[in-house]
Structures are given as C-alpha cells and as structure tokens.
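The complex appears here minus one protein chain, its other protein chains still in place.
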Amino acid sequence: MRGNTFGKLLSITSFGESHGPGIGVVVDGVPGNLDFSLEDLQKELDRRAPGKLKGTTARNEADRAKILSGVFDGKTLGSPIAVFIENTNQRSQDYDKLKQDFRPGHADETTMLKYGIRDHRGGGRSSGRETIARVIGGYFASLVLPKEVNCRAFISKLGPYEFKGVPNNINDDFGKYSFPGSESDDEIGNYLEKLKKDGDSIGGRVRVVVEDCPKGIGEPSFDKLKADLAKAVMSIGAVVSFSYGLGEEMANMSGKEVSQSRDNFGGIEGGISNGRQIVLNLTIKPTTTIGEKAKEGRHDPCIIPRAIPVIESMVKLTLADHYLRQNAYQVSND
Amino acid sequence: MRGNTFGKLLSITSFGESHGPGIGVVVDGVPGNLDFSLEDLQKELDRRAPGKLKGTTARNEADRAKILSGVFDGKTLGSPIAVFIENTNQRSQDYDKLKQDFRPGHADETTMLKYGIRDHRGGGRSSGRETIARVIGGYFASLVLPKEVNCRAFISKLGPYEFKGVPNNINDDFGKYSFPGSESDDEIGNYLEKLKKDGDSIGGRVRVVVEDCPKGIGEPSFDKLKADLAKAVMSIGAVVSFSYGLGEEMANMSGKEVSQSRDNFGGIEGGISNGRQIVLNLTIKPTTTIGEKAKEGRHDPCIIPRAIPVIESMVKLTLADHYLRQNAYQVSND
Amino acid sequence: MRGNTFGKLLSITSFGESHGPGIGVVVDGVPGNLDFSLEDLQKELDRRAPGKLKGTTARNEADRAKILSGVFDGKTLGSPIAVFIENTNQRSQDYDKLKQDFRPGHADETTMLKYGIRDHRGGGRSSGRETIARVIGGYFASLVLPKEVNCRAFISKLGPYEFKGVPNNINDDFGKYSFPGSESDDEIGNYLEKLKKDGDSIGGRVRVVVEDCPKGIGEPSFDKLKADLAKAVMSIGAVVSFSYGLGEEMANMSGKEVSQSRDNFGGIEGGISNGRQIVLNLTIKPTTTIGEKAKEGRHDPCIIPRAIPVIESMVKLTLADHYLRQNAYQVSND
Partner (left out) sequence: MRGNTFGKLLSITSFGESHGPGIGVVVDGVPGNLDFSLEDLQKELDRRAPGKLKGTTARNEADRAKILSGVFDGKTLGSPIAVFIENTNQRSQDYDKLKQDFRPGHADETTMLKYGIRDHRGGGRSSGRETIARVIGGYFASLVLPKEVNCRAFISKLGPYEFKGVPNNINDDFGKYSFPGSESDDEIGNYLEKLKKDGDSIGGRVRVVVEDCPKGIGEPSFDKLKADLAKAVMSIGAVVSFSYGLGEEMANMSGKEVSQSRDNFGGIEGGISNGRQIVLNLTIKPTTTIGEKAKEGRHDPCIIPRAIPVIESMVKLTLADHYLRQNAYQVSND
C-alpha cells in the first residue's frame, strides 16, 4: 500500500535507497522450471548502467546482480526471486549542507512532507538507482511472455534530432543513444557534450513498439491495457506524458480521419490488445541538475538513453502481468 | 482481477451492461457518519446525462440513482454503498446484423477475443453508460476529501476553439460545453451541429486543475500520484493521452528552462503532491460512430462535454484514495 | 480494504443491510461462455432460506434472486455478475428502544465503536442475511471448478447427536438437518423444538469434505490452502473454530502416530492440496438470542442447518479462487 510493489500476478517489490547498502527487488509470480541466465540478466542491467557514453555520467558502478533466492541450477523454482545490487559508489560529501537543499522537480521536499524524515545524503528511494529493480523485473517478464513478443523502445526526439514513425525492423540497431540509425551517434554525442559543458540538460521523446503482443489482454473497465501501461511508464520519475496510437494528434482529427485505419488505435481497442503493433509515446523531462553541479562527471545531460531499458522493462512487466491474468481464466470445465 | 474495481482504500466496483437491466456500482471505503445527499448525487449524474445540449444526443435517459445499501437517514453507514441505475432506453433493433459488426476503435472484436462471447446488442461493458459508475464514485470521493479540495475539468481544445492556461478562478462558469467563457456557447453549438449534419465527429483536449490538494499524497515508487492519475483517466474509453505540468512541452525544453518555476511540475514532485495547483492535460479521441449512423439523434459529434464529470470523478477518486492511504500511516505511538 | 470483498481471481463483493432495500453481491472473475441456470442458483439459496424446518424460523422470506448484470441468454459474459435480493420481510418494531441494546456476541457495540454510527433497526451488515451473498458466490464457484470436485458439509455434532468420520458416500442424503442419516430427523426436530420452548439455543460441529480437489492448489508461504480455508469459514459470524485433518486431536499425538497415514493431514501438505480427500472441522457457537425473544417464530434454536450451504459456499469460493491462481501460472513459452 506504500507503492513499492508493481503488478498483480507477476509482481516486483522494490527496496533500497541510493546511499544505503544497495538496491534490491523481489520478483514474485515467475513460474517454476523456466531457464534462467545470470548473464542475460546482467546484460539488461548493463544497458541501464552509467559510464559508457560520451556526454553521460562517468560513474563506473559495477551493478553486479546477486541472486538471493528463487533460482537453483539455472532454473526458476516458482518461489520469489530476490536480487540485490550493492551500492559501491556513494561519494562522501558534506551531507549536512544538503539537509535543506530542496531541488525543484525532485522528491526532496515532498519526501519530508510525506514521511516526516528523509535520508538527506542523496535521492534515497527517489534516486534513479531505484530503476535497477525495474530492469531486473523486466528480464523476468521476458521469461514469462511468449517468446515471439518483441518490445523495443527508442528515442524519437532529442534536442534537434527527431525520428518519425516506426522503423521497418524494430530489431535494427538504434545506435548507442537508442536513436534509430547509428549514423547520428557522433552528432548526438557532440550535442550532449556541449550541453554538459554549459551545465544544462535536455528533454525528449521516447517511442515504444510492441510486436506480436498476445491478443485479448487488458482488463476493462479500469485495468484497460492502455491504463496500466500509462501507470507503468508514468511511475518512472522522468516521464511526464503518455499516449498510445495517434495519441495527442487525435485532438485535431475528425472521426472520419481516425476511422480510416485500425492502426491508429495503437494495437488496443476497448482497452484490450488486438494483436496489432502497440505504439506508445512518452515525454521525458530534462534533468533539473543544472549549473556547476551538472558539469561534474556524475551527471547526465540527457538521461533518456539510460531510461530506455527501464521503459521497456515497465512495458514488459505490464504485458506479462496481463498475460497471466488472461491466462488464469482459460479454464475448461467440460 | 478482471478490472472492475478501482481504488484501494476507497474503491468502486462497477457492474452492468448497456443492454442489461442497468448500471451499478459498489462504493466501498466511505467512512461512516458523513452527510449524504441524494440530490447532490443526482446533480452530478445529470451533468453526465445526454440530451441537454445542441449537437449532443437527444436521448432522454432518466438515470435516476437508486440507493441499494450503505446509507441510512441521510448518513453514510461505513458499509458498502451500492447504487443502481436502470437502463430504460435501450432501443430494439435488428440485433442479429450487429453480431459481426466490429467497429474500429471499439471493443467489439476484442471482447470476443477476450471472453469468447459478447452481448452484441450494444457496447455491453464498454458502453459509455459504464461511466455512470464512475460519476457516482466521484460524488462519494468528494465526501471523503477535505472540503477545500477543488477539482475542475474543462475543455481546452475543441475543433478550432482553444483555451490556453488556467482561468484565474476555476469556479467560473465554463459554459454549457465546459469551455471557459460562456460567450462561445453559440459558436460551439453551431460547430457541433454542422459536424453532426456531416456525419462526422471531432477530438479535443481537456485540462484538469486541482486546487488545495492535500500535501504529501502519492506513494512512490510505483503508485506515484502522477502514475495513478494517469491510470485513472486513461481507463476512460475516449482518453488517448495524459500529461501533467508542462507535459509534452518538456520534450523541447532545457533543464535551465524547466527549473525556473516549480509550477512547471504540475503540483507533483517525486510522485508526491506538494500542495501547489495540480494541472493535467488529456487528449480525447473523436468518436468513430460516423456516417449515416452519426446523424441519428442518439449520437454525439463530440463527447467531451459529457466526459468532463467522468474525468473529474476519476481524478477525485484517485485523490481520495491516496488521501486515505496517507492518512493510514499517521499514527503516533508515544 | 473495508472487508467486503472476498477472493482475488474469483471474488465476491457483498453489500446490503438487513433493514435496507436488500442484499446484493458482485461476483467478478467468472469466465465468459459458461452455462448459467437461474433455477440452480435459486435452489442453493433455498437451502439457506428459513422457514422450512421444525424448530427453525418461521419466516417466509422469498429471497428471489434478481440478476442485474453479467449474464445473457443463459451464458456468463465474463463481465461482473451482480445479483440482488430484496428484503421483503423486515418487521416494523419500536426501533428506538433497540438503539442501546448491545447484545453479547453480536456486532451491536463494536459497529458503533468502528463506524461511529449503526442502523439500529437490525443486525445491519452483521445480520445473517448477509450470507445470501456468499451462497450466490458459491453457486458461481461451482461453475468455475472442475465438474468432478465434490464439496459437502454436514453436521457432525448437534447437542447429543454426534457423527464420527466421513460417510462412505458423501452424496448420500444427510437428512433435512444435514445430519448424516435421515433416520435422526424426527429426534433432532423434537430436540430443537424443546430448545425453542425453553428459549434456549445450542452450538455444534460441522465437518466439510472435499473430494477430487485439483492437486497443487494453495499458495505458500502465506496463502496456504489451509490458511485461506480457515479465513473463509472463520469469516462466517457463527464459526468459532477451524481445523483440518486430525486437527485438535494432534495435540495429543506423537509423530510416529500421525505419520502412519497421509490421510491424517486432511488432503493438504505444505499448504498445498495433494488430491486426497480434504477434511475440515468447525465449531458453531450457539445463537445468543435467548429467553422470550428466542421463543418467537423468527429465531432458530440452532442455525447450523442453515449455515451448511454458507460453509460449503465459502469453501468452494476458496478452492475456485486458488484453482484460477494456479491456472494463471500454467504457461508454456517454448
């Protein structure tokens, strides 16, 4: 009830603060006897990890996943899977001066309002490190979903760079910044580097595409697939808008126009998947760490590349949960 | 688990199909001993009812609320409050020809995919009549929330008509189409009338403003206030996008720009309310009932005016639920 | 969160007070396209109804089930099924004198403590009439469970009458008081009649037997089948003890004794069903309506016969819910 658990039949319960011992997650609802690969899990985590890209943070957090339960001999047991990742890189600072440092757009003040206390040494629960738990969950969601389900997110807008529509092959390389076409990598790298020098940051847009989503998932009236997907991605700190299908464009369209193709509805009709391509669009706010602080190595002038695997994970968790929900009711009692 | 219940500490469980006996709701979690007014409840329902506006449907459904439980002598009992509204106006049709009529953007096909059966006489659960349950819930949410909380939704865009920002006084008259400034009523009426004659419809945008929201509500990491508000409104059939604060605009903004005012974050920081004005923006898709069918009296060329109380209700239900959640933890054990 | 919903994947949400318009229930999670028979549902309700037995209440409440949603043309739709039963037989009384009448063992005082208000005209939510909702739920649970599942409850002790063990054929006639062997009916009838004349009542024991329960249901660690069955039946007002298998007898037994047969564990090992016969034993408290009031026609000197279908219903709801839970995880992603 304190909002640290996501999902019903497949759920993740996240714990850990940025300046405590580490970040962990309990993944519950993974069926037994599925193949588990620590290497594959680590690969997903590495996509989220900082320190790899020009213009992104220089931290080198190991973020090595340690399995605490639920897996035995390369197989899931059906029991809850706990994974823990130590915090190895907290910098010691003059924390006392941070006690009253309430940054705009951050949880600093509201955490005090809510709990009457906060760990002023860092973001605590609201730190980006909490998204580690989501990425771990996303890996296990992949194990639960039918193998053909293909979920990819990419940057559709970053500063002056914009990509319209959906690439023909969503498995194509999206470049190291997750922007379609690796040919832009250098340009984007330079753009981000300049932002960092200026102590500034930039927002952007992300598009998510899901192919071969199982048909018939989503639970109207209230747990429509579009509603639960919205919640899933809006629960990520940096996401400030959500739409599906034509989304915001529909504000300017007539019924005759939108009825011309069922593809305009983004794979979801009546809140239920129809098997067509699901398309989501999100807005990511610019980080509000600016000025001198933003020039330090730790900070990203644009967090979207690192948010991509987090967004994919939340989408996959939502789909896998709804897939199990729909599966529950496939009983034949003849 | 079938998605017919919304909310945790204050919840609504909705039931009923458009062509069955009626639509009902069980509201659970309303404290005992609160004043109840059937008249006030009916007023909210009347805002949603069709048949009042030029260019909107000519149906005259009575939609009289009948209280089945939970209220005694003008007071809530603390027990579940069930309210039922009969369907009095289903038209007899040649239903058989509707059996295979799968409309784009509707739940017709996906309902079959999901449940293996559907009531082909109408929208069934996916009918707009289901929103009656939400409006009833919204009324009771108002009883739960502190009296000073003020939640108003209005049309910010409808065809060529657009309103930017927030009116100085959100209690001002929004006109009979819920567009700020009643002086536009005639123009908008004519615009909608013409759409109807053409057998067409139009999408639009809605803005929601909440004043004096209690501070400290919203439950990170996953039940952030912005996430649960997103789910709440995205669970309404016609809503295709959600944003809060500057929302989609942030895609083009730098960190320096957005940091200039904490108002840019729409009253929610770190997923928790900070007591400032909450601002949400939604896109409503145009109805896909077009052509000859749209020219019949039953159908609205723009459903947004009728959606306004539904949207407000979902926002109020979300706020009231989170208000109770936060209240649960205010224990002092000294 | 106010305790009016039972079950997760198959759930019932109950509403209604004894002196309000009626008692209702929303059954959610019944798959679509299952055969529904109003007649069969009514038969279950009639088993619970008063007025049929010597020594039991003379009320003749019609208790006719009215379907409000979720069923069409004799089939379930997959949408929530609401059923309502009017209260037709409330007697007018001098209610004011009941305002401060706090009966021992009843909810009178505690309802005031909890909600700050109560409907003093009768038991309100705590009335036995609330169990109508459970029996309706039990009927739908039967539709969900595999057809071979056989769940029967019977009286194992009522005053001087006691039955040990389990009848060879649990489908045998249990007599009109649900005591094994109809030959005792006259004796028991006379016994109850005498109690009533004395203005007294009596407690007793109930045994529940389930044959052909699906294997592998129950969710350790906390939702063990034995734990959820305990909750299910202990949620019935009159039930004051629960055990499974040898139960209370095990207090006096050695490990060597109990290990002699796996049947001693009542069909549940490690909290999970093993396919063997499930055996539960419950104690029912005597009603505390005694003295002159108990001599009136309305009141039963022993409520156990009428509680039997309620107990069966709660057991079936629990089994059906767990059956769907286990089914949810039967996914093969090869």
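Read from first to last, the chains carry the letters A, B and C; within each, the first residue is number 1.
We take it that a contact is a pair of C-beta atoms (placed from the backbone, for glycine too) under 8 Å apart; a residue touches a chain by one contact, two chains touch by 3 or more.
Because the structure is a prediction, the values reported are computed rather than measured.
One chain is left out of this view; which of C:Asn89, C:Asn150 or C:Ser243 touches it in the full complex?
In the full complex, the listed residue that touches the missing chain is C:Ser243.
Per the definition of touch given earlier, which of C:Leu10, C:Ile136, C:Ala230 or C:Ala320 contacts the omitted chain?
The single option touching the absent chain is C:Ala230.
Using the touch rule from the top, list residues of subunit A that touch the missing partner.
So the residues of subunit A touching the unseen chain are 1-2, 4-5, 8-9, 11, 13-17, 20-22, 24, 26, 28-29, 31-33, 66-70, 72, 75-82, 84, 114-119, 124-125.
Hey, which subunit B residues sit against the chain that's not shown?
9, 29, 31, 34, 78, 143-147, 323-325, 327-331, 333-334
In the full complex, which bits of subunit C touch the chain not displayed? Write them out.
Within subunit C, the residues that touch the unshown chain are 1-6, 8-9, 14, 104-111, 113-114, 125-126, 130, 133, 157, 195, 199-205, 215-224, 226-228, 230-232, 234-235, 237, 240-248, 250-259, 261-262, 264-265, 269-275, 283-290, 294, 301, 325-326, 328-329.
Here, only the chains that are shown with their structure count from here on.
At the interface of subunit B with subunit C, does the proportion of residue numbers present on both copies reach over half, so same, or stay under half, so different?
Same-residue interface.
Please flag the chain sitting at the greatest distance from subunit B, going by CA centroids.
Taking each chain's C-alpha mean as its centre, the farthest from subunit B is C.
Note the rotational component of the Cα superposition from subunit A to subunit C, reported as an angle of 0 to 180 degrees in steps of 5.
180
So what's the Cα centroid distance for subunit A and subunit B, whole Å?
Inter-chain centre distance comes to 28 Å.
Spell out, as numbers or ranges, the residues of subunit A touching 2 or more other chains.
9, 325, 328-329, in rising order.
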